[in-house]
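With one protein chain removed, the remaining protein chains of the complex are shown where they sit.
Here is subunit A:
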Amino acid sequence: MKVEQISVFIENKSGRLAEVSGVLGDANVNIRALSLADTSDFGILRLIVDDSEKALSVLRDKHFTVNKTEVIGVEVPDIPGGLSSILKILDNNQINVEYMYAFVERSGSNAVIIFRFDNIDQAIKVLLNNGVNILDGKKITSI
């Protein structure tokens, strides 16, 4: 149910994003979803890829600071109010979202939201109890 996400520390210097994607491309790692959080000095690139282990090892080889975290992917109807209904459930149950990002499935009518929680197990329980569809990790990495 959980999805592995890798994060990369990136200084705000020109070309660093290109280098990360270049390293992954050369290793034949495919990026499924990504989000970049940035501050004035540095950014954190979060990626979901088809082969996390390989991505970690090739990035480490190139001296990038990387780590691995668990997130979940939730399927949301791609209609107005779709996201809101899920956030309400979380709010009502006092589940704090650290951050989230979304992408739209290539086929089908749903959007996928990636959520990072402090307490992932509690969040999963709440979402399942409320009938939310949490995607299988494998399904996301192979979209």
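Operating definition for what follows: a residue touches a chain if its C-beta (ideal position, glycine included) is under 8 Å from a C-beta of that chain, and two chains touch if they have at least 3 such contacts; residues count from 1.
As a convention for this text, contacts and distances are computed from a predicted model.
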Among "ABC transporter substrate-binding protein", "LemA family protein", "Peptide/nickel transport system permease protein" or "Phenylacetate-coenzyme A ligase", UniProt-listed name of the chain not shown: "Phenylacetate-coenzyme A ligase"
Positions on subunit A contacted by the hidden chain, ascending: 5, 7, 9-11, 37, 39, 41-42, 44, 46, 63-67, 69, 98-99, 116
